[in-house]
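Encoded as structure tokens, here's the structure I'll be asking about.
With one protein chain held back, the other chains of the complex are shown just where they sit.
For chain A:
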Amino acid sequence: MTVVSLQDVARVHEGVHALKGVNLDVSPGELVAVMGPSGSGKSTLLNLAGGLDRPTSGRVVIEGHDLAEVRDLAALRRRSVGYVFQDLNLIPALTAAENVMLPRELDGVRARQAREEALAVLAEVALDHIADRFPQELSGGQRQRVAIARALVGERRLLLADEPTGALDTATGDEILQLLRGRCDAGAAVLLVTHEPRYAGWADKVVFLRDGEIADSTEVPLESAR
């Protein structure tokens, strides 16, 4: 089963067609990269895939739930979707572990269990040794890994990443991709928006967006190459 499926999706913002007739599936274990110039619809696509927005027409299905039929989108998002953004949005007054615990506490999980889960996922991104440090005490790469840990906590299987390598240098950016790739290989589905070809190169499939439409994708030869 696909983790997220966009079926003939269109989105109109104030009369402007941000997306037109987009079809895209992301399966467990798959990393899909979306590339395109600014204004091509990348962010709109990511927001729709993560249930932050609803399509004007077409269907978006996240883990079997058609968004049109979901009444509590927030609950579905919390359960299924993790987000990693360019500006990390870590809370400066909270330690790395507390930042990662936060979404679980919002889910109603008790603090002790949330902390255990946070430490486990921080260990997965090789940061358990800095769990009690504050964001300003971490390097840029470490902060981004904490943000990824926060997106993963609670076994969410869909990870949406919007330019997650931001201003990181290329070696650190590669580490972030290595980490996302590792999560994919462990069964997560990752949808990555990037304008950097070197990071798109880590994907199983690269989709090129132009003016709200998928202009091309690297899909076919890759599938046959496997």
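We adopt the following convention: contacts are C-beta pairs under 8 Å (C-beta built on N, C-alpha and C of every residue); 3 or more make two chains touch, one makes a residue touch a chain; residues count from 1.
Note that contacts and distances are computed from a predicted model.
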* Asked: What is the missing chain called in its UniProt entry, if the choices are "Carbohydrate ABC transporter permease", "DNA-binding PadR family transcriptional regulator", "Cytochrome c domain-containing protein" or "Oxidoreductase"?
  -> "DNA-binding PadR family transcriptional regulator"
* Asked: Which of A:His13, A:Arg110 or A:Arg198 sits in contact with the chain that's absent?
  -> A:Arg198
* Asked: Can you name the residues of chain A that touch the chain not displayed here?
  -> 35, 37, 178, 181, 196-198, 200-204, 206, 208, 215-218, 221-222
